Each structure stands twice: as structure tokens, then as C-alpha cells.
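Of the protein chains in this complex, all but one are displayed in their positions.
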Amino acid sequence: MTPDVFLFWFLALTTVLAALGVIISANPIYSVLSLVMTMVGVAAIFVTLGAYFLAGVQLIVYAGAVLVLFVMVLMLFDLKHEIHAFTRGPVTGAIKIAAVGLLGGMIVGAIALSANSLMKTENNGIQTVIEGDSTKALGKLLFSQYLFGFEALGVLLLVVAVGAVALARAKGGTHAQH
Amino acid sequence: MLSTDLFTQIGLGHYLVLSALLFCCGMAGVLLRRNAIVLLMSIELMLNAVNVSFVAFSRYLGQQEGQIMVFFVMTIAAAEAAVGLALAVSIFKRFREVNIRYFEHLKG
Amino acid sequence: MPLGGVLFIVVFLIAFGCLMLWLASKLGTQKIADPVKYQSYECGIPVQEKKDTKISVKFYLTAILFIIFDIEIIFMYPWATTFKDSLAAGQGLYVLLSMGAFLLIFIFGLFWEVKSKALEWD
Partner (left out) sequence: MGRDSFEIIVNGVKMIVIFLMMVQVVPILVWLERRGSAFIQNRFGPNRVGPLGLLQLLADAVKFLTKEEFFPEKGIKFLYYAAPVSALIPATLAFLAIPLGAPIKLDTFEMFGQTWGPYTFLIQGYEIGVGIVFILAVSSLAAYTILMAGWGSGNKYALLGALRASSQTISYELAMGLSIVGVILLYGTFNLTDMVTSQQGPLSFLFQGHTVTLGWLPNWGIFYQPLAALIFYAAAFAESNRLPFDLAEGEAELVAGFHVEYGGFKFNLFFIGEYGHCLVASALMVTFFFGGYQIPLITPDEMLVHVQGLMGAGNAAAIVNGLLHHVVFLIKMAVFVWIFIQVRWTLPRFRYDQLMDLGWKTMLPWALANTILTAALIYVAHT
């Protein structure tokens, strides 16, 4: 077993277990901490795929910013215990789980069935492995072909900043009475 | 035809299956949980699963576009989280609870 | 491979921390049971139980604005690494101007946040 293979299985196992932790733990604080674990695992998987810069961005944006926001919100709300963590009714619950299982099975089956054609594309690919300066190539592509999307995202972020502030701003703290 | 190749030859398929598993976890979370914040977290999980498959395709097909898409998806996910949590805060202020059954009172 | 090194040192650090905590708990002096000792430390006055501690929503606003601006800053990183290369390739003005447009949006957002007093702490 080569180190790369070991790393993949280790990371895949950790990530999936952490993702299960997100949906299973009844306390939202543990959910969000499991989600942090998942994000770190996904970042590590990006590294095994050679996307170093994206792994860094994943950590900075998701683990460092978005999830800090989640943790802070949960702490502000001070949700001690959750009475209705899951949806009620065993029948609907079973149907929902069955639906998820069906979807998962379908996706995995589709991947398994198309494995041959995927392998073919892989061999036909222009270059199977992107090595070295993938960050610079990323930057160049971002500023040539995808410039419009990039500027549009700038505008989107501006709108979100304005909107989120307008939504969240009110007099008093989190527990203001109305 | 079950051979050890399945375990020792890591290819595109492995990453896609991993991505599918993560996506299903996220979807189960959205369907099963009642806490609005946990719902948002599950959506983040699904977006991340998609990111994994984007990066895997980008690597195995030798094209950078996948990574650009991941960049964009991350931005949009963060924006969605910011707005979603702002909504959660305003709901919490009204009902002191973030259970989704309070969302239906929001109309009008 | 750096990833292996990172994983190794993380595992090592966790082991080190746990070992130290375990050692400290073994070497520590004997416990003297006293119920008051284990209460929350609130400077000696009796612990106050209030149902909801009001926490300013400002913390949360700061975090939201942090996310937005953090992403905008992250977008500048690939631009910053390729800027000199683009100059050498003769696309300098184009890249400079496209980033300039993005920066204008950034500056406008920052200006708006300051103007709307979303960043005021009192």
C-alpha cells in the first residue's frame, strides 16, 4: 500500500465520518464542529488532488470564516438543548432515509457503470496530471476567460454585504423582545 | 472480479463516490433535521461534495476550469451562509427558537 | 510530501497535549472536595442565573462582514501572483484595470458599511 493510497482512504474515511457526525449529533455545537472537521478533510482531499491553492482557500473561507460565523451564531443563541432535533414521525423519517439511500445508490451505481468510459476519457485527456504552478494558471484563467464571472461575484458580494447588514441590524441584542 | 485494484488504484471513480457519499449526508441532513442552522450546514456539506467532484474532474481531465468553478461555488456558498444566518437571526429574535416550523409564520 | 508531514505533526501534537494533560492530572495535588469550588468563577459573588444573557448582535455582524471582505481579499491572491507575469506578457493594463473595477466595488462596499454605521461599536 503506497502512502498516497493510505492517505486517500484515511482522509475519505475521516471526512465521511465527520459528515455523518454533522447530521447525527443532536447538539448543534457538535454538528458545527464536525462540519469543521469535514471541511478540513475536504481541504486535505484537495491537496491529494494537487489543488494546493484551493485547499488553502477552502480552509480560509469555509473553516476560517463561514464556520466561525456558524459557531458564533450558535453561541449567541445559547441553545442549551434541542427538543426537536430531528423530524417527527418514524414513517416520514424512514421514507426520507430511503430516498437518500436510493439517490446514493443511484449515483454510486452510475459511477460504477460508467467507470469504463470515465477511464477512457482519463486516457484521452490532454494532460492527466496538472503539476507545479497550478495557482498561476488559475489566476491567468480567472482574469481572461472568467473575468465577467469574477466581476459579477464582486457585485454579488457587495449586495450580500448590504443585504445581510440590513437584515440583521436591529436595536438591542439577540434576545430583543418584540 | 473483486480484486485488490479497487483498494490500491485510486482513480476518478473513488473521488466521485466519496463526493456522492458526502452529498447524500448533506441531503439526509436537510431532510431530517429541524434546526434551521443545521439545515444551512447540511447545504454547505452538499456544496462541498460538489466541489470535491469538480476538483477531481479538473485533475483527471487535466483542465483548470473545474478549479475556477470551485472558486465560484465557494463564494456563492459563503454568500448564501451569510444571508441565511441573517434570516436565522431575525427569526430567532421573534420566536427565540430556530426550528424550521417557525419559518411558515414569515409570510406577509 | 507535505500533507504527510502535516498529518504526522498534528497527530504528534494531539498525543503530546493529551500526554501532558494526563501527566498533569497524575502529578497534581489531591482534590479537596468543596462544592463551591466547582461553581463558575464570577469574581466571588454568588453565581447569577439569568435565563438569557443579552449578547450584542454586533459580534455577528462583524463576522458576516468579515466573510464578505475575506473572500474579496482571497480573490486578489491569484491576481497578485500573476500580475508580474501578465506585465511581462504585455497584458498589464488589462489585468490592472480589471482588478481596478473589482477594487472599486470593494471600496464602495467598505465605504457603505462605514457610512451605514454597521461598524460602530458603542
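Letters are used for the chains, namely A, B and C, taken in the order the chains are written, and counting of residues starts over at 1 for each.
Throughout what follows, a contact is a pair of C-beta atoms (placed from the backbone, for glycine too) under 8 Å apart; a residue touches a chain by one contact, two chains touch by 3 or more.
This one's a predicted model, so the numbers in the text were calculated from it and none came from an experiment.
Enquirer: Which shown chains does the chain we cannot see touch?
Expert: Per the touch rule above, the missing chain touches A, C.
Enquirer: Given the contact definition stated above, which residue among A:26, A:75 or A:167 touches the chain not shown here?
Expert: A:75
Enquirer: Give me the chain A residues in contact with the hidden chain, please.
Expert: 29, 33, 36, 40, 43, 52-53, 55-57, 59-60, 63-65, 68, 71-72, 75-76, 135
Enquirer: Given the full complex, what residues of chain C touch the hidden partner chain?
Expert: Residues 2, 5-6, 8-10, 12-14, 16-18, 20-21, 23-25, 27-31, 37-43, 53, 55, 59, 62-63, 65-66, 69-70, 73-74, 76-77, 80-85, 87-88, 92-93, 96, 99-100, 103, 106-107, 110, 113-114, 119-122 of chain C touch the chain absent from view.
Here, only the chains that are shown with their structure count from here on.
Enquirer: For the interfaces B-C and A-C, which has the higher count of C-beta pairs in contact?
Expert: A-C
Enquirer: Which chain A residues reach two or more other chains?
Expert: 57, 61, 65-66, 69, 73, 76, 138, 142, 153, 157, 160, 164, 168, 170, 174-176
Enquirer: Send over the residues of chain B in touch with two or more other chains.
Expert: 74-75, 78-79, 81-82, 85-86, 89, in rising order.
Enquirer: Using the touch definition from the top, list the residues of chain A that touch chain B in their complex.
Expert: Of all residues in chain A, those touching chain B are 1-2, 4-5, 8-9, 12, 15-16, 19-20, 22-23, 28, 31-32, 35, 38-39, 42, 45-46, 49-51, 54, 57-58, 61-62, 65-66, 69-70, 73-74, 76-77, 79, 82, 84-87, 93, 96-97, 99-101, 103-104, 107-108, 111-112, 115, 118-119, 121-122, 125-130, 134, 137-138, 141-142, 146, 149, 153, 156-157, 160, 163-164, 167-168, 170, 174-176, 178.
Enquirer: Write out the stretch or stretches of chain A touching chain C in their complex.
Expert: Per the stated touch rule, the residues are 3, 7, 10, 44, 47-48, 53, 57, 60-61, 64-66, 68-69, 72-73, 75-76, 78, 135-136, 138-140, 142-143, 147, 150-151, 153-155, 157-158, 160-162, 164-165, 168-170, 172-176.
Enquirer: Taking the complex as given, what residues does chain C use to touch chain B?
Expert: 57, 60, 64, 67-68, 71, 75
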